[in-house]
Every structure is written in structure tokens, then in C-alpha cells.
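Other chains of the complex are left out, but the ones given are in their true place.
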């Protein structure tokens, strides 16, 4: 999957969904969870699925973020998405492999499942949780820090450990990883700084909460020419049976990641 | 437990113990470990327990830090505390669940046991160690860094990983967590900075090595009005059987933490 930009839009705002094509994010997420108040959940679910059935938003992937397992809305959200015109779902507050398995079983074959690691338990268990094979993962710093009873700061030191642990677990599982949000949508400089550290850490894209951020992310997370060349070498080696490139073993995870780089660069299909 | 301030006083200084009421820390700890030289341990033990029997210091909780398991003083320290007029003990250099169990068995029912995670092994095993259920945990950065053969700095970068790992493990176990010490007691600004990062990370209080620091900690770790409101919502939901607040499941750990917030705010009893 290529997810440089994962743009969230409130599920009860089909007008905003209709506009995302202007920036064409890699993935758009109609959010039934944090963006919708409890009393409005059922109406928002109906609204968004009707809107998606009527017109596909302008994004490579069209996803719906369901409410978390254990909430009263989860089953209905999942059922509606399984029957609806979506490419997959986003599973927030992912903490149990069984929940991923249940979601996979409920959705059509080929549906994408992105998960959010955004709680103490999720971070602590990130390695087995991601080894279960979601299609991508985002790190939700706001929720993580809230779950620990901490506070968010501009420097982000309070979340560095968790942000580092999640991208490492994603690497081990060969799962594309999407960096934390910057909630002040007017502060492009804060977004650039955060995206730079996210990329330094190994994240392949960023949560976006405004179309402007999706434009920035597309540029900031595009692979460099050097990264594209390295990925092409890995794929060429794998195709000819050569096991080593630049002193490194080429295994299945490297092939997956090389395809992700080329996909981020707009070359070739993303890995299945 | 409400432990915004955990004030350490040398066990052989009953004159200082008698004065802590002026700042009334959440917990005062008469320290038989680091604060007392080996040759003075037996005398200090007798002195402090006699002083505590004669007059209760002015703190919500009155604790004694015993010497670590494996030292020649541990058994006598524990026995004296079990028979003495204390609310519980502080177990330093906690590295083995068996030690916590042995301490629990030796103390009267209801006695509090705070543990110190302050070694490489303690940090690496923090999750199972805290899952065993101490009443609170402090992170001892000085000892941790010394154990790794490192050096303490003002910035504290050398301990960020461990400090982050301990507060996460505490969250998973629902155990209140107390942040590292600032040893320069004259530097209020350093204490404020350190307390700010501690709170950002999710710590609920701070080790204090001077009464002045206990005053600062009480203010710096007081919950905000927003935190109090959120905690009240969680308890109200739990009381009425509602399972979700603000899109989050309300489980036993959330109830415990909500009570801790209200307790820190001086509202309601701390959780048992």
C-alpha cells in the first residue's frame, strides 16, 4: 500500500468528502469514531455510506474508520462497511489480534484493514499485533498520550518512545507505517517538522486532518531518487534469484518494502 | 493512591521527619537505604521506628524505605516495619516479583508497598514486575543510569527510554507512577522542567528530596479542571453501567485511574 497521506474527514460531512479529490490523498478516511458524537453515530453511518455509494471520493483508497471493538456501534459500523462501497476500514485502538481477525472475516476478500496503535497496550504489544498482518498501521499519539495520562507538547518528547516502538514493530512485520497527526492545521511549519522526524524514524506517510496537510505529506514523503534506485536493485535481485544486495540479504520483507518505495514514487503497483 | 509528592527524609534524622508537616507531602519516606551508611543502619532503624511510634509525621502516608532484598539489613528492616507504626514500605531496586510477594506476606494486611524501578533489569522487566500489583512505583533515574554505567545530565536524554518504559508499564498495570528525582535541591527551575516532562509522559507525581520540592510538586501535579471533569464522567458512566465514554471503553483500569485523578485533586478517596 502507498499511504503517504491518510486524510481524515468527519463521516457526517459528505460535502468535505466530495472535495478531497482536489488534493487526491493516497487514502481518505471517513471517520465514524472521534469525529462523530455518540448521539450522531447512527445517522452519520447512514449518511456516509449513502454518500460513498453515490460518488467515490477522489483518493486512491476510500476507507471508513469504524468505532472500536467493544463499543455499541462497532458491529453496525462493520456490517455497513462490508456491504458498502468502500475499499476497507480503519480499526482504531487496535489491542487484540482477535479483533483484526474478526474484521477480516466480516469484510469481503481483498478489503484493506488499517489499524491504529494508540494506547498503552497497543504500543506494548505492537510486535505481535502487527505480525498479525494489517495492511498498514498508524501511530495515534494524541490517544496514546491521553491513555497514559500525559500531555501533548510541540516537541513531542513524551511520545518518542512509543512512536519509535511502533515503526520498529511495523518494520518487523513488513507493514507500512503512518506517522502521528499534527492537530493545529494552520501550522504548516509544525507539520513539516513533525513529518521530517516521522520520515527520519522510518514512517512512510502521515495522518492528515486537513487537505492542506495531504498536499504537504505527498511531497514530504515522496521517495528520493536514491531510495527508488535501491528498491529497483532489490526487486531486480529478487527476480534473478540473487540473495544479497549491497551486503544485505534480500528476503521477503525487503521485497515488500521495495515495492512500497516504488509505489510511493508512483511506479509499479503497491504490494498485494 | 494519591502521590504527587513522595518526600524522602534520612531515617536517622527524626528532626527532619517532625518538620515535614509544614509542607504536608502526600507521602513521606524515612529512608534506611541510600541515605544511611552501612555502619549506621541498625541504629537508624531503631531511631526512626521509635520516632514514628512517638509522633506521626504530617503526611497522608508514612512509609519507610527498607534496604534491598539480598542485603543483610532487609529482613530486620521489614520485620521492624511490620511491627511499627507505618502505613507501608518502599521497596527499592525492585527486580523480582517474589520479593514483592514476600514483602506483602510479611506486612499487615492493608499496608502499602511502593516499589522502585531503578536498574537495568527492573526497567527491562517493568511490565511483569508492575503487573504483580504494587501500590505505586517510582522511577529512579540516578540508580538506573549508574547501573548501566552511564552518566546523568541536565537534559536527561540518557534516561528517556527507561522513563518512558516505566510509565507505560505502570499504565498497563493501573499502578500510579512517580517520576525521577532532581538532586540539585536549590534549582527550582530544573525541578519545574523535569516535573513538566514527567507529567507530559504520564507520571502522577515526583520524588522529592527537599520540602521545597514537595510544595512545587503538589502544585505541578494537581489535575486540571478538564482532567477532573473527564474522571467524573468515567466514574458516572461506570456507576450506571455505560461502557463507553468519549469513544473509549470504560474498564476497571480507567475507573482506577479516574479515582486517582480525583484523589490527586483532593476529591473523593483514593482507590483501595
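The first chain written gets the first letter, and so on, giving A and B; residue counts start at 1 in each chain.
Please note the rule applied: a contact is a pair of C-beta atoms (placed from the backbone, for glycine too) under 8 Å apart; a residue touches a chain by one contact, two chains touch by 3 or more.
Source: prediction; values computed, not measured.
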Overall number of sequence copies in the complex as this file defines it, 2 displayed: 3
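We adopt the following convention: only the chains that are shown with their structure count from here on.
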CA centroid of subunit A to CA centroid of subunit B, Å: 38
Parts of subunit A lying in touch with subunit B, wherever the complex brings them together: 33-34, 38, 67-68, 70-72, 93, 120-121, 123-124, 145, 147-153, 157-158, 160-162
Touching residues (chain side subunit B, partner subunit A) in the complex: 127, 160-161, 164-165, 167-169, 171-172, 197, 199-204, 243-244, 247-249, 257, 261
